[in-house]
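Below are the structure tokens for one structure; questions will follow.
Heads up, one of the protein chains got dropped from this complex, but the rest are sitting where they should.
Now for subunit A:
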Amino acid sequence: MLEIRNQATRTAPFPLATETVKGTAIAPLPPRARLSLRLRPAEAARIGSVAGLPLDRPIGTFAAHDERRALRLGPDEWLVSGPADETDELGARIAGDLAGIVHALVDVSHRNCGLAVSGAQAEAALNAGCPLDLSLAAFPVGAATRTLLGKAEILLVRVDAACFEVECWRSFAEYVRTFLVEAARGT
């Protein structure tokens, strides 16, 4: 029997303090359950939704249901996320919904981590390293895409007019956070 003191704890990849520079707040987000879901588009269309999340949203957007989200990153790729303690439950639910259908479901909860970037200059700060058009018309609330921030690959999600979420692989977190702080200084 494993002693309680030997139960592994969790360590975040970056300091948890929010940094606010020139009105732009860069705030680490708590861990989430994250599952990479791969599924042929025809099958996705046939099944319609998993875990209450519609799969038919356009590429580059996300669907949300309660605390759960499905980012559609490509024709056959979704990133499904939910509260951190629901990884197994979420995985089981999706696997159940997709029983008998060819798919891949891979736990990437610890691979990715997130930051919230908010404030009137959030768009400008992100555009220091992200070449996309982040105007509300081109990248509205609900948009979600894989893109670049400087030399790091990120997922960018617009949750509000002045609030974005940035996800990156764990080892890029320090770079991404430092880049955003520097970018906010340069706005």
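Here, a contact is a pair of C-beta atoms (placed from the backbone, for glycine too) under 8 Å apart; a residue touches a chain by one contact, two chains touch by 3 or more; residues count from 1.
Rule of thumb we're sticking to: contacts and distances are computed from a predicted model.
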item: Choices "Sugar ABC transporter permease", "Sarcosine oxidase subunit alpha", "Cytochrome aa3 subunit 2" or "ATPase" - which one is the UniProt name of the chain not shown; value: "Sarcosine oxidase subunit alpha"
item: Touching residues on subunit A - with respect to the absent chain; value: 2, 6-13, 31, 36, 38, 76, 102-112, 124, 127-133, 135, 138, 150-152, 169-172, 174-175, 178-179, 182-183, 185-187
